[in-house]
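As you look at this complex, bear in mind that one protein chain is not there, while each of the others sits in place.
And then chain A:
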């Protein structure tokens, strides 16, 4: 399978950005964005979809972390 060309990459990124914008507007409710999701899935290779989903999770986690939603535990954890 040949690698995506520049045009195909940009199409994929565009679809991804649309999908992510929808998720932002609907507070991560994927059921509201089904159409964009299928458009995203048809524009990008499967591996990239998995990769972008993980990236989305990471970016959301980073936002929460930077907003201070995770408190360090008071007692030192024994591992």
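We adopt the following convention: a contact is a pair of C-beta atoms (placed from the backbone, for glycine too) under 8 Å apart; a residue touches a chain by one contact, two chains touch by 3 or more; residues count from 1.
In this section, contacts and distances are computed from a predicted model.
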Protein name as given in UniProt for the chain not displayed, "Hemoglobin subunit rho", "Protein SCO2 homolog, mitochondrial", "Vacuolar protein sorting-associated protein 33A" or "Guanine nucleotide binding protein (G protein), beta 5a": "Protein SCO2 homolog, mitochondrial"
Missing-partner contacts on chain A, residue numbers: 1-6, 9, 13, 44-48, 50-52
